[in-house]
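Removed: one protein chain of the complex. Kept in place: all other protein chains.
Chains here go by letter, A and B, matching the order in which they are written, and residues are numbered from 1 within each.
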Amino acid sequence: MIWASWNEFVAMGGYGLYVWGSYGAVLVGVVLEIVLLRRGQSETLKRLKRMQTWEKQ
Amino acid sequence: MSIAWFKYSSPATFYGLAGKLVPWFGWSAGILTLIGLYIAFFLAPTDFQQGEAYRVIFIHVPAAWMSMFIYMVMAFWSAIGLAWNTRLSFMMSRALAPTGALFAFLSLWTGAFWGKPMWGAWWVWDARLTSALILFFLYVGIMALWAAIDDRRRGDKAGALLILVGAINVPIIYFSVKWWNTLHQGASISMTKAPSMASLMLWGMLVMAIAAWFYSIAVALYRVRGIILERERQTEWVKKLLEARS
Partner (left out) sequence: MKSRHKKLLAIGLGVAGLGVIAALVLNAFQDNLVFFFSPTQVIAGEAPKDRAFRIGGLVEADSVKRDPDGLTVRFLVTDTAKTIPVTYKGILPDLFKEGKGVVAEGKLGEGGMFMATQVLAKHDENYMPPEAAQALEQAQKAQATLSQ
């Protein structure tokens, strides 16, 4: 095991800000993309469905 | 063979196929990411000169690779689309762009967070960083162009042309560290020489890179399904599909 303690892991040899700052940005980016994608998809489906029922009338 | 290709190039069949593939690629990406992160943080040793700061490499390099590779795939689909007028190719390149832009942004962001502690600067205008920034602007520009042109067919064509013109930037990014003197270091992995990384470090990076591939495939396939529905909404199969849902 490289890390003696949890604190050491978080500190990343003094570069914690930079290491976690990078990984954090990736996490936010990926989560945001997935959430937006799912929301966009369900909105598209709803909108198309609405248009379809509207066109039928 | 050619028959099978034709079959899957029809949006209706592809919609179903993509739907089946998304969870496979998605879950594989998730599992590979966990393995990659485990290697990156618990198996890969501390670097002899950069200490722990080098661990940014495990996301920086996959993100940078992905941003360039997705662009080349978009250029490929654009060329096919312009030549054969295939509907699906333009949809594919539209589905890939946001993910490419995300990776381009992340490569710049993680690069800044790596450059500050190691080089002593968040940003410098050397050939590698500048050409990578241009790639991000290209992605944004292409998406803005699509958004600005209401007519879908014309938007597709204009976007495809811009993508093809911009493709020249990708080899420039790749070779910039060879052609000009830059602050950015050369490639650790290339076709011409053995990788200059300890093997566990290399493995961590490769696993993360494959995870990024699978993620991109899953997300692009998911996104293309939405685009297909939208564009094919007047067809029978979409009407049936929507009726089945309620």
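The definition used in the following text is that a residue touches a chain if its C-beta (ideal position, glycine included) is under 8 Å from a C-beta of that chain, and two chains touch if they have at least 3 such contacts.
Bear in mind that the values here come from a model prediction, so they are computed numbers and not experimental data.
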Chain not shown, its touching partners among those shown:
B
Identified contact with the non-displayed chain, of B:Met118, B:Leu145 or B:Ala158:
B:Met118
Out of B:Leu17, B:Leu37 or B:Ala79, which is the one that touches the chain we can't see?
B:Ala79
For review purposes, identify every residue of subunit B that touches the missing chain, sorted by number.
45-50, 53-54, 57, 79, 82-85, 117-121, 124-127, 164-165, 167-168, 172, 180-183, 185-188, 196-198, 201
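We take it that only the chains that are shown with their structure count from here on.
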So the centre of each chain is just the mean of its C-alpha atoms; given that, what is the distance between subunit A and subunit B in Å?
16
Which stretch or stretches of subunit B touch subunit A in the complex?
41-42, 45-46, 51-53, 55-56, 59-60, 63, 98-99, 102, 105-106, 109-110, 113-114, 116-117, 215, 219, 222-223, 225-226, 229-230, 233, 238-239, 242-243, 245-246
Would you mind writing out the residues of subunit A in touch with subunit B in their complex?
1-3, 9, 12-15, 18-19, 21-23, 25-26, 29-30, 33-34, 37, 40-41, 44-45, 48-49, 51-52
